[in-house]
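One protein chain is absent from this view; the other protein chains keep their places.
For reference, chains read A, B and C in written order, and residue numbers begin at 1 within each chain.
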Amino acid sequence: AALPPLAKKDKYKVGFAQTESNNPWRLAETKSMQDEAAKLGHQLVYTDAAGSSAKQASDVNSMIAQGVDAIFLPPREDKPLVPVILAARDAGIPVFLIDRDVDHTMAKPGQDYVTFIGSDFINEGNRIAEWVVKNANGKSKIIELEGTTGSSPANDRKKGFDDIIAKHSEFKIVASQSGDFARDKGRQVAETLLQAHPEADIIYAHNDEMALGAIAALEAAGKTPGKDVLIVSIDGEKDGVQAIVDGKIGAICGCSPLFGPKAFATMADYAAGKQIPPFIKNDDDFYDGTNAKDKIGTAF
Amino acid sequence: MNRVRLVRIIGTYGVLIALAALVLFGFLRYDRFLSFYNVMTLLRYNSMFALVALGMCFVIMTGGIDLSVGSVAALGSVASALASPYGIVPGLAAGIGAGLVAGLINAILVTRANLMPFIATLATMQAASGSALLLAGNQTVSVSYESGFTAIGQGNLWTFPIPAAIAVVAYLLGSLVLNYTGTGRAVLAVGGGEDASRLMGLRTDRVKFLVYVASGGLAGLAGVILASQFGAGQPIEGVGWELFAIAAVVVGGTLLTGGSGSVVTTLAGVLLLGILFNVLNFENGMGWISLSAYWQSVIRGLFLLVVVLLQARLTQRRLGAL
Amino acid sequence: MTRPPDGPSPLLDMRDIQKRFAGIPALVDASLCVRSGEVHALIGQNGAGKSTLIKVLTGYHRKDAGQVLFEGKPFEVHSPHHAQVNGISTIYQEINLVPLRSVTENICLGREKRHYGLLDWNAMHAEAEGLLSRFSIGIDVRRPLGELNTATQQMVAIARAIGFSARLVVMDEPTSSLDEREVGVLFSVIRQLKAEGISVIFVSHKLDELYEVCDQVTIMRDGRTVRSAAMEEIGKLELVAAMLGRDVAAVEGHATAFGERDRSGIGNVMFSARGLRAGQAVRDVSFDLRRGEIAGFAGLLGSGRTETARLVFGADRANAGEMTMEGAAYNPERPADAIVAGMGFCTEDRKSEGIVPEMTVAENLTLALLPKISRNGVLDEQRQREIVERFIRELGIKCSGPNQKVRELSGGNQQKVLLARWLAMNPKLLILDEPTRGIDVGAKGEIQRLIRGLADQGLGVLMISSELEEIIEGADRIFVLRDGISVTELEAEAANEEKVLTAMAHGTSASSEAAT
């Protein structure tokens, strides 16, 4: 089967099947989509899967049943959403994946879905690890605060980071535990790990929220974040970038959730019959001491 | 006497009436609500919950509870995904087998170690979740598309979704067991008075043992469908399924204290809650008010409240005489 | 101890059974020997160990030592199920059925009728109806058991036990919640069983009954079998003496419990009810009660006595009617109101409405007294201890101490704790619903004397009892209820069994008008 076409219209009814709304990053993403739809006058059918791939698939199914014109989908996992992507294709509805891709052995961009717009989580891990290697200044014992166990950003951000660190024998990951992408849990885990590994002097958190939790943990333990312990993370939310400005976080690899403009522009291009590349990469910012102050405006 | 019987009937079938009302509402309000596609995908998706709720229903009728069903389903999905390259039967066997093992552990904890069901199954819930993650290496596990395994979740019998057909068969069997076998009666008797049942010569432990194992097996089967329907074993799926199942069972008019309940109305409870999600999605599509996800949970909570209050009124009258 | 005369080997032979609970002995050296086709009485004071012995026999408790022979072979029972399969069918002291399930299910549970492997409901309903008709009970067997009154439930339990084709039927106080007519029916069924060669173990505190049906008697005291004899060989006084462990002369002294009563102390009307009505059970009940008077409620089972008492105590709300207490209008919305007005209510359903099983004797005893033994919401433990110890002493509650769990007490002692709960609050009006149900003769006398003594001090007592003797001897005035209507009022002097019985069966509301 070929990719279904999209008729050229002024107003579309488009579906946006969000995976969850329990962290600032997702909220920013949703808001960006909604704002852009409102700006362009499209009707956005928005669902929230509350963190369940199965529910997300069912949400997409209900969009297909409602006969939306196109679907924007940030698939929660790379495999479970494939069947509904194919179902949408068969129902003649083009699907645009945003922020996460699916398994290419099961569904192919440009064939089963239009394209994938987003970042590369492994690459984010790589970039932040490279920064650490360059800027550690003799610090070397790393505590890693992982995202939700089993979730793909956690797996990829870990892989991207660990792969680079493995190549530099002077660094050592002394502990790596899940903080569930959440500030409170991140704080508690950091407190415990710092207790058990007092020699640790670098903390790598899979997102800013956990990094902020780690800062609270350090302060409670009487250490100075940024000085005694170097903190790096991923995402680039405002509080995080502000922490760079304050000297508490060393660097953050951005991962922009503001997909709205790019997503709808891509849809318009597709309707206009333009050739869409299979992967539209987000140009993620990278924040560190040199630019945080200037770029804080671009943080979400 | 006639009035009593009437009240009893309304009490039992109240959920059916609510279900009909909700469907009618959806039909009148949304264009494609009763479209073939929507109905079939709805049935396909909710078949998993139906199976889990069936097991839960039996456990609750004995006066117990099984919090582990969600993570056991996740475990089952991983196990069956791992076994799926070997074909449908190994896939099924692995998923159901994993569920049975988990159910067996629950059964042993409850009947041999005499743990309170809430705690025993809470522990199993965590252990099953951990096992699923370990087994899957913290990732989703692809199922094999070659072995035909995906037919269980994605295939059709003529035009009827296979998983829904499985659920229907399971409910028919469940209803038969409950109403026409000694074991079924024993389930209700144990829930109605465990000590009395034991003194009456029932092997209460055996009955409880059976329901937990069955619940585990059904959760495992739901896991197989999960893996097959979505093409992947998912170790972190299944969160909150237990509460969905409990809500469905209660909405279906089964007493949480045990001793009284019905299989058919449990299915109606599942559909009622499942259709509610669907209605909320359709409401979003209307574009009048774009309900945020947050409002949806508020509405779901309120809906549960209304149904439960209704049930309470009816059962209170039904049991008022006691 | 005496063994029964030799003959063919007995059906059941329990020897030197021992059983301890948390170190405290319940059975020290208990033996029981029952022959085929024999009705065997098992008697003893409250807490003597009768129920425990039975539960050892049926595998509910595991014995610590001793030997059981059944049908001549050693019998190691490990569960009630196992006992039932082996032909021992039991009715336990507390009704042990499942209230939410239908009568049929309760009767047929565990031996369902099948048709092609599936349950045959029609056959089961028919069987249930058939069994119940042996007791001349015609009810809708599809109804949940819990909707029936206590007596009918008890009959269902008996029907269930009879329904198993058992070799031995054990009945632990089956008659305590039955009235005379039903007891009669039960006895004819027991005789029928006997004729079929089935043995019966029969536990009861109503000694007169024993002489009617039993062939043999075994007497227990403090966990020991003290005597076993043929029923006709042993007189009633001798029985009592053996139970209590005293000599016959000492027992003879207080044979009648209530004794002669001086009615001059009875005062003015304290409480009155006019035209009470609530649902189907209570349709038109009027009565009054004077200070220091014991008013008895007589009636057949289901005549609405309990329901009336619950209305008076505020446990249920009346649809119509008026009540006055000490001259003022009285309209209780909940039991707390009645307690404030100075009433106490000792329920007939000790297990589900009376005791709090996990709590101690002390806590149970002071449950209705809490506001009085606390200051600013804080409990005064000193006072609690004083009160509890006094009542344990006065009522002779057999327990290891105030801190023993109530559920570990024998049935009769639980009943005493309940009574004490209400006596302790020093009420003006005490409603006693079957106050001596399941209480041994010794204790029964004590309780009856106690009631009388309290009445003498000005307490008004409303006593419901299915034992006609208790009502006629104990009450100063008797109200007879029939089908939820108070039909007759009788003064004690004028009352005799025949009159009361006639009123219970045929009484007209005409005489109730006469009473008002």
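FYI, a residue touches a chain if its C-beta (ideal position, glycine included) is under 8 Å from a C-beta of that chain, and two chains touch if they have at least 3 such contacts.
As a convention for this text, contacts and distances are computed from a predicted model.
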Taking the list "Phosphoribosylformylglycinamidine synthase subunit PurS", "D-ribose transporter subunit membrane component of ABC superfamily", "NADH-quinone oxidoreductase subunit N" or "Iron-sulfur cluster assembly scaffold protein", the UniProt entry for the undisplayed chain gives the protein name "D-ribose transporter subunit membrane component of ABC superfamily"
Using the contact definition given at the top, list the shown chains touched by the missing chain. A, B, C
From the list B:62, B:138 or B:262, which touches the chain that is not on show? B:138
Can you say which of B:120, B:152, B:202 or B:267 touches the chain missing from this structure? B:120
Please pick, from C:20, C:263 or C:383, the residue that touches the omitted chain in the full complex. C:20
Suppose we count only contacts with the excluded chain; which residues of subunit A make the list? 21-24, 27, 146, 149, 175-178, 182-184, 187-189, 191-193, 195-198, 209, 212-213, 216, 220-221, 239
Residues of subunit B (touch criterion as defined above) contacting the omitted chain: 65, 109, 113-116, 118-120, 122-127, 129-131, 133-134, 138, 194-195, 198, 204-205, 243, 246-247, 250, 255-257, 292-298, 300-302, 304-305, 308-309, 312-313, 316
Missing-partner contacts on subunit C, residue numbers: 20-23, 51-52, 55, 60-62, 64, 92-94, 313, 315, 334-336, 338-340, 345, 347, 351-359, 363, 367-368, 370-371, 374, 377-379, 381, 405, 407-408, 410-411, 414, 421
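Keep this in mind: only the chains that are shown with their structure count from here on.
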What is the shape of the graph in which nodes denote protein chains and edges denote touching chain pairs (line, ring, star, complete, other)? line
For the interfaces B-C and A-B, which has the higher count of C-beta pairs in contact? A-B
If you average the Cα atoms of subunit A and of subunit C to get two centres, how far apart are those centres in Å? 72
For subunit A and subunit B, let me know how many angstrom lie between their CA-based centres, rounded off. 33
Pull out every residue in subunit C that's touching 2 or more other chains. none
Which bits of subunit C are touching subunit B when the two form their complex? 58, 60, 79-81, 83-85, 90, 92, 96-101, 105-106, 109-110, 112, 114, 117-119, 140, 144, 146-147, 160
Residues on subunit B engaged by subunit C in the complex (per definition of touch): 1, 176, 179-182, 185-186, 188-189, 191-193, 195-203, 255, 259-260, 321-322
Could you please specify the touching residues of subunit B with respect to subunit A in the complex? 30-32, 35, 37-38, 41-42, 45, 48, 133, 136, 138-140, 142, 145, 154, 226, 229-232, 234-237, 239-240, 277-278, 281-282, 284-285, 287, 290, 292-294, 296
